[in-house]
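A single protein chain has been omitted; all remaining protein chains appear in their positions.
Letters A, B and C mark the chains as written, and numbering starts fresh at 1 in each.
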Amino acid sequence: MILKALRYGMIGGGPGAFIGNVHRIAARLDGLYSLTAGAFSSDFHKCKETAAELNIARAYPSWAEMLQAESALPADERIEVVVIVTPNHLHAEASISALEAGFHVILDKPLCTSMEEAKAIREAVHAAQARGLHFCLTHTYSGYPMIKEGRAQVAAGRIGHVRKLYVEYPQGWLSTLLEGDGQKQASWRTDPARSGRVGAMGDIGTHAFQLLEYVSGERVTEVCADLRAVVPGRALDDDGAVLFRTASGASGVLIATQVAAGEENNLRIRVYGEKGGLDWQQADNNSLVIKALDAPEIRLRAGGPGTSAISQKHTRVPAGHPEGYLEAFANLYRNFAWQIAASRGLHEADPDLDFPGISDGVRGMAFIDAILRSQGTFVPLKD
Amino acid sequence: MILKALRYGMIGGGPGAFIGNVHRIAARLDGLYSLTAGAFSSDFHKCKETAAELNIARAYPSWAEMLQAESALPADERIEVVVIVTPNHLHAEASISALEAGFHVILDKPLCTSMEEAKAIREAVHAAQARGLHFCLTHTYSGYPMIKEGRAQVAAGRIGHVRKLYVEYPQGWLSTLLEGDGQKQASWRTDPARSGRVGAMGDIGTHAFQLLEYVSGERVTEVCADLRAVVPGRALDDDGAVLFRTASGASGVLIATQVAAGEENNLRIRVYGEKGGLDWQQADNNSLVIKALDAPEIRLRAGGPGTSAISQKHTRVPAGHPEGYLEAFANLYRNFAWQIAASRGLHEADPDLDFPGISDGVRGMAFIDAILRSQGTFVPLKD
Amino acid sequence: MILKALRYGMIGGGPGAFIGNVHRIAARLDGLYSLTAGAFSSDFHKCKETAAELNIARAYPSWAEMLQAESALPADERIEVVVIVTPNHLHAEASISALEAGFHVILDKPLCTSMEEAKAIREAVHAAQARGLHFCLTHTYSGYPMIKEGRAQVAAGRIGHVRKLYVEYPQGWLSTLLEGDGQKQASWRTDPARSGRVGAMGDIGTHAFQLLEYVSGERVTEVCADLRAVVPGRALDDDGAVLFRTASGASGVLIATQVAAGEENNLRIRVYGEKGGLDWQQADNNSLVIKALDAPEIRLRAGGPGTSAISQKHTRVPAGHPEGYLEAFANLYRNFAWQIAASRGLHEADPDLDFPGISDGVRGMAFIDAILRSQGTFVPLKD
Partner (left out) sequence: MILKALRYGMIGGGPGAFIGNVHRIAARLDGLYSLTAGAFSSDFHKCKETAAELNIARAYPSWAEMLQAESALPADERIEVVVIVTPNHLHAEASISALEAGFHVILDKPLCTSMEEAKAIREAVHAAQARGLHFCLTHTYSGYPMIKEGRAQVAAGRIGHVRKLYVEYPQGWLSTLLEGDGQKQASWRTDPARSGRVGAMGDIGTHAFQLLEYVSGERVTEVCADLRAVVPGRALDDDGAVLFRTASGASGVLIATQVAAGEENNLRIRVYGEKGGLDWQQADNNSLVIKALDAPEIRLRAGGPGTSAISQKHTRVPAGHPEGYLEAFANLYRNFAWQIAASRGLHEADPDLDFPGISDGVRGMAFIDAILRSQGTFVPLKD
């Protein structure tokens, strides 16, 4: 692609952050971005520390100052993209401000903490789009090649009309009251003031939800949920399960838990239709198993025979050289850069190079809203 | 064991039956049973055909006649055990009659078709036990060595207090309206008159339910279910998912479906506690994966190092020689014979050599009752 | 099958034996055999002990006496089949005598301990065949349904002309000098007087060799081997690797070791041809993976869609109910009984119901002979 690396500024991602570094690697991987400025922390000392580590000259004491100062720079110097990787409670204000200041925005998920915020961001995104600006919400998992393959297979009718969906995201790292020890990742994620109304469901449940709608093309219309705070003393849910139904008559189960002790990050999605099914799990992310009613199971491999153009466009090395989470993340960044370049007339837009955006974010908030309304309809079992 | 092979008579299991043959293999495997009589079909011609194939001299036109005639034979000639493998609607009457006629009974699951029947059978079993008779309900999966290992590990506190349970039993064979073509297995299982009030939930959901209580030692106290007849024209549920809670405060999800097109028989159970978790699936039945919060995953193997005496007593060959479904089934038969022999004073009873019985059956019926009462509590998702 | 259970007598298989019990289970599984007599041990006391445990009336002090006494019984009482499960050094004499005495013979592998013995047995088998007697050598692994499927797929040209073969049989149980502690299985297998000229290569290498020729249809013509006694103090090889070439120009590697500490019984075979390959391993014995040059990998499952009639005839339960080692063993017994019944005119012979015989045994001895002749042709690596 004939595109000079996009200059970007990062909000959040200071010392101890996990996802900020992931974004930076994703931005680097294909050479399409250049980290130019940062408001890495609300503590300016820490911000400068991170800037120094990264050899970044333009460190700002706050994101508001970054937006203002960068806007004032000449067009060929100022940042073009703002990447937001703060805790959830800052998502709405920061992303709306960045869009209004004329920057493309890449925002870490979940979109925000309420439907009201979600609608405000949607409005800002739509207004910005009219001015040629783009918005990406980093639901990483939709960047995996074999997830895109799964979506393509369902869309092409490979498994027939969809009937059943099972998506699960078990983690174990919050099995103890880590926030009691001040662990940074645990602390903000379990704090209603920074995480929002939900814990696990916002953190990983929205990922699972986005993935199920993305792969299957189904839209969830009804939910029946059981959210729980399993670890004593925890303020937000660390566990949940949701029965759901879709507009087309399919149904399924979504599981998201952070108290499955011993589990890492075992995201898995299975979709069954009239003629077959598909099965993908992050632990074997370069494979997609396709099952059929009357034929043996096949295992598609990233970049391998039988895959569609869409997934092939999301691999970098020949089949058998495993790619992973960082490459999936980088796919979102690559596709976003491609979209910006297309807007600039540098090449044709390519609909295969998609990325999650505002509608995924709003759906996620609607999902959270619905499950919070659905609690408590069990009947006793008696023998 | 110094026990002459137990003479048994079979009710059901004629031409086209699946489970009848499984019972016969299970009975043969350890040489502890001898098939002596049969009322294999309500069609006497077919019954005699099966008897001839099996080289069995005593074929009866009905199970009632078998019970009567065998009772009249000398003690050292008549059958000692009655094995019942008919469709569900005959379970109650046949098993009660057999017990009352003085025979030990091995009954295929589910116990019966209603709580009323369940209670009547329970009464008969208790009365019979007072007379030294035993009753086994063949929930096969509890006979797997690594299921017993899982139960032992939970009981020993390996994973700590149980918090989460996930059990799933996906099959795909009823993805089309097989009963429309008269396929024997599909026809009775989807027919309310022979299967009872539920389809998939009775056929495989009760297996999943028994397994979860057996492995975890938990007792389910509340359920929230979504049962569905997915295939158009089907009279009973072919799919379902159940959220549940247990007496000790744990919770979980049970999935049973027969419309996961392309799936075989993919029973899996996962249990997580405060300190770790365990994971078993039938497709790799000789392994039990144990996860821990702060230690690497280990994989116990049937008969291998680190396993307990209880699972070792349920293997026949050294580790690495795979055993499977028929051996698990045979374990129930072996343990039942051992129990009878212990009653006869031939050796000590061994509590490790257990088998599912009347209480498992009553629990299963209570589970069915509860999920039938719990339908319909979804809320809309709106964006 | 309309066949009265075949009466058989067993030579070997007394207290502490592993394989004797496996044979007895295999014989029981389909109800086609009845254990009627036994010379279970050279120690008559132990023999009677085993006979009592098994409820067998006819215990003999020696196999010679068993052959003689049984021959003298009326035809409808005497045994019809002799099963030989002794250490290797007795195989030749016992099997030749049994055949000459007019019995069908099932012999545990390896055939014997030398080419001279092998040729003598071959002569006896051929003479006996002329009199309507059959001979089976229990190379168990060829009884697995998915091994038969693999053979069928290669024969049908699925992978094209065969080019590469990899077969490996790693075990770890002889990683220490178990024979020093008198462990029964280790003691005879590592003793030249009872095991013969080779240890691991006779015990498991011959299995691997039979499997590679059986599945691929290739005939090995040249070998280059490295046999080793890895554990200090061991008298026979406990480890080996063999490069080989076949008549059709293919080549490959055979590995058999009993010092791969931590391994159970991890037999695996891979065959590659011009168009694709296949991969089977005992640890997942109900699957056969088929790879192709220009198509995605498929996974055939025992009894599942896409399998051939031959493998389907070697399963007992629907796909997804795992069968294993004992069922594979029982397939040899079933097929042998079927062959005897066909000889008696009870039904048509079925070429799909095959079992390993004298030619497999002679090939195995020729393999041992060749590798013993091939030792010692390494060159130094110098930098």
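The rule is simple: a contact is a pair of C-beta atoms (placed from the backbone, for glycine too) under 8 Å apart; a residue touches a chain by one contact, two chains touch by 3 or more.
For clarity, every value in this text was computed on a predicted model and none was experimentally measured.
*Asks:* Among B:Arg78, B:Arg301 or B:Arg363, single out the residue that touches the unshown chain.
*Replies:* B:Arg301
*Asks:* Considering the whole complex, which of A:Pro74, A:Gly182 or A:Pro318 touches the chain not shown?
*Replies:* In the complete complex, the chain left out is touched by residue A:Pro318.
*Asks:* Which of these touches the unseen chain: C:Pro15, C:Pro61, C:Gly172 or C:Pro305?
*Replies:* Final answer for the missing-chain contact: C:Gly172.
*Asks:* Hey, which chain A residues sit against the chain that's not shown?
*Replies:* 1-2, 4-5, 18, 21-22, 24-25, 28-31, 35, 52-55, 171, 173, 263-266, 282-286, 301, 304, 316-327
*Asks:* What does the interface between chain C and the hidden chain look like in terms of residue numbers?
*Replies:* So the residues of chain C touching the unseen chain are 115, 159-160, 163-164, 166, 168, 172, 175-176, 220-224, 226, 228, 230, 239, 241, 243-245, 251-253, 255, 257, 259-263, 270, 272-277, 290-293, 297, 362-363, 365-367, 369-370, 373-374, 377-383.
*Asks:* Contact with the hidden chain only, please: which chain B residues?
*Replies:* Its contact residues with the unshown chain are 292, 294-301, 304-306.
Following the convention adopted for this analysis, only the chains that are shown with their structure count from here on.
*Asks:* With over half of the numbers shared counting as same, classify the chain A/chain B interface as same or different.
*Replies:* same
*Asks:* With centres defined by CA atoms only, which chain is the most remote from chain B?
*Replies:* For chain B, the chain whose C-alpha mean is farthest off is A.
*Asks:* Taking every chain's C-alpha mean, which one sits closest to the mean of all protein C-alpha atoms?
*Replies:* Chain closest to the assembly's C-alpha mean: B.
*Asks:* Compute the distance, rounded to whole Å, between the mean C-alpha positions of chain A and chain C.
*Replies:* 54
*Asks:* Between chain A and chain B, what is the separation of their C-alpha centroids in Å?
*Replies:* 43
*Asks:* Among all residues of chain C, which ones touch two or more of the remaining chains?
*Replies:* In chain C, the residues touching two or more other chains are 301, 304.
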